[in-house]
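For this view, one protein chain was removed and the others were kept in their places.
Here is subunit A:
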Amino acid sequence: MSLLEVSGLGIGFGGLRAVDNVGFSAEPGEIVSIIGPNGAGKTTLFNMISGVYLPDSGHVRLDGQDVTAAEPHRLARMGLTRTFQNLQIFQEMTVLENVIVGFHQSESGSLIADLLALPAARRRSQIARAQAQELLKRVRLDKAAEELAGNLSYGALKRLEIARALAMQPRVLLLDEPAAGCNAVETEEIDHLIAELAQSGIAILLVEHDMKMVMRISNHIVVLDHGEKIAEGSPESVSKNPAVIAAYLGAGDEESVDADS
């Protein structure tokens, strides 16, 4: 039994099969990358696994338990969370508050205690605040803690989203293009962070267009094209797969599956 098991997953929008019959699995500490040309269905796959979309076929299992129809907040409470390709930041809140929200499960208690600011509620919030500060240090945003999140640079917000997700101490973490829009230094940092997280036992699902990064850190790669899985395997085997090369050339963009290009 795998930690995360995806089988036969599919969804259609109107006439379009955005994802069709996709399956794979992930173990603790493993980095599984999902790659494919633009519009291949990677984000849609993430949306189904994280409960944002309800798939019309297939199953998602967490620890062997069927969670296909579970809502995102239920999945989050079971240890599966994600970041977003198009940032989903709480813009009007401070950087620190964004991460504190990630501690919602451990911070929240009775509503009455919150309304009356009872000592119990204040204690919970103080603990969450201290833990959030630690996480901000880890993604090097501690200096910006009290700034409004909306004022941060794109690269910083990408790290902020990761910190917010880590606050939940996930067992499965889905990262949708965490290094997009980041400069080389930031990309390297994220690269290290992901490897570190995997080492600590988190199963990571990664969608990333930076092929060097993907080839370097993935244990396992799943290749999607037009919603279907066209290949799967180790980085070496996938980069040599003719179907994969054809899909990337056919997509007509600049990216190449060759790690050294």
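Methods note: a contact is a pair of C-beta atoms (placed from the backbone, for glycine too) under 8 Å apart; a residue touches a chain by one contact, two chains touch by 3 or more; residues count from 1.
Heads up, the rule we're going with is that contacts and distances are computed from a predicted model.
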| item | value |
| --- | --- |
| Name of the absent chain as recorded in UniProt (options "Branched-chain amino acid ABC transporter permease", "Cytochrome C oxidase subunit I", "Tyrosinase" or "Glutathione-dependent formaldehyde dehydrogenase") | "Branched-chain amino acid ABC transporter permease" |
| From A:Glu27, A:Asp56, A:Glu71 or A:Glu134, residue that would touch the chain that is not displayed | A:Glu71 |
| Option touching the unshown chain, where A:Asn38, A:Gln65, A:Gln91 or A:Asn183 are the choices | A:Gln91 |
| Of A:Gly23, A:Gly39, A:Gly109 or A:Gly233, the residue in touch with the unshown chain | A:Gly109 |
| Contacts of subunit A with the absent chain, listed as residue ranges | 50-52, 71-73, 75-77, 81-82, 84, 88-93, 97, 100-102, 104-105, 107-109, 111, 113-117, 121, 124-125, 128, 164-165, 167-168 |
